[in-house]
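Here is chain A:
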Amino acid sequence: MSASYWLFFVFAGLAVLGAINLIWQRHPIHSALSLILVMGALAVLYLLLGAEFIAAVQVIVYAGAIMVLFVFVIMLLNVGEEERTQWSRVATYVGLPVALLLVVQTGYLLYRAVPVVARVDPNRFVGTTRRVGEMLFTDFLLPFEVASILILVALMGAIVLAKREP
Partner candidate 1 sequence: MEALQPYWLSLILLTPLAGVLLLLLLPQEPHERLRRVALGASLLTFALSLPLPFYFDLATPGMQFEAATRWIAVPGFVANYHVGLDGLSLFLTLLTTFLTPLAVLSSWPITHRVKWFFISLLVLETGLLGVFLALDLFLFFVFWEVMLVPMYFIIGIWGHERRVYAAIKFIIYTMAGSALMLVAILWLRQLAGTFELLEISRQLQAGLLRLSAGQEMWLFLAFFLAFAIKIPLFPFHTWLPDAHVEAPTAGSVILAGVLLKMGAYGLLRFCLPLFPNATREFTPWIAALALISIIYGALVSLVQPDGKKLVAYSSVSHMGFVVLGILALNVVGMEGAILQMVNHGVSTGGLFLLVGMLYDRRHTHLIREFGGLATPLPVLSSFFLFVVLSSLGLPLLNNFVGEFLVLVGVFRVNPWQAAVAALGIVLCAWYLLWMVQRVVFGQITNENNRTLPDASRRERAILVAVAVAILWLGIASPLFTRRMEATARHILNQMNPPAVELATQAPAPPRPSQ
Partner candidate 2 sequence: MLDTIWLIPLLPLAGAGALGVFGRHWRQRAVSALGVGSVGLSFAAALGMAYEFFQQDPGTFPRIERYFHWIAAGDFAVPVTFYIDQLSVLMVLVVTGVGFLIHLYSIGYMAQEGGYYRFFAYLNLFMFFMLLLVLAGNYLVLFVGWEGVGLCSYLLIGFYFLRDSASAAGKKAFLVNRIGDFGFTLGLLLLFATFGTLDFARIFQDVAHRPTETFDQVGILTGISLLLLCGAVGKSAQVPLYVWLPDAMEGPTPVSALIHAATMVAAGVYMVARSHVLFSAAPVSLAVVATIGCITGFYAATIGLVQTDIKRVLAYSTVSQLGYMFLGLGVGAFAAGIFHLMTHAFFKALLFLAAGSVIHALQGTQDIRTMGGLRTKIPATYWTFLFGTLAIVGFPGFSGFFSKDEILWQTFISPYGSKVLWFIGVFAAGLTSFYMFRLLLLTFHGDPRHTPVVAERVHESPRVMTRPLMVLALLSLAGGWIGIPAALGGKNYLEDFLAPVFATSRLRLVAAGVPHTPTEELELMALAVGLALAGFGAAYWMYLRRPTLANELAQTFHGPYQMLLNKYYVDELYQKYIVRPLNWLADRILWQTVDVEVIDGAVNGVGFRARAAGDWVRHWQSGNTRSYAAWVVLGALLLVTVLVWVMR
């Protein structure tokens, strides 16, 4: 068992635990914190996969910005523990088993999909910020610009929806 295995299993385990906790907790704030944990763990895994830039963005944007936004909203609305309604039998008796089946099946298929010989060597293929940046501004220039529109829309939407009536 090499270090990479250890690292992988530890952080994969953290991610899974965080995810489970996310869906286990009744209070949104706990869930939010769990999600941050998952994101952090994933950042490490990205590094293991040689995705430096993404790992950084993951921490900065995702965990840093987006999740803060979540926490902020939770605080703002002073959300308490969730109400325990059980009105959707479909979700419970169909949805959950099906979702679990989906987990199992997807996991199994993905496990079988890629030959085990394909293993990760963090040094073989590295997504450095430079390379990513170059690509972003050449091949992916158009999507990049388009993304700006997306942000614009989102901003505008947030304002339109959330601002108080004058």
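Operating definition for what follows: a residue touches a chain if its C-beta (ideal position, glycine included) is under 8 Å from a C-beta of that chain, and two chains touch if they have at least 3 such contacts; residues count from 1.
Candidates were picked such that all candidates are chains of the complex that A comes from, given by their letters.
All of these numbers come straight from a predicted model, not from anything done at the bench.
Touching chain A in this complex, out of the candidates 1 or 2, is candidate 2.
Residues of chain A that touch candidate 2 in their complex: 87-88, 90-91, 94-95, 98-99, 101-102, 105-106, 109.
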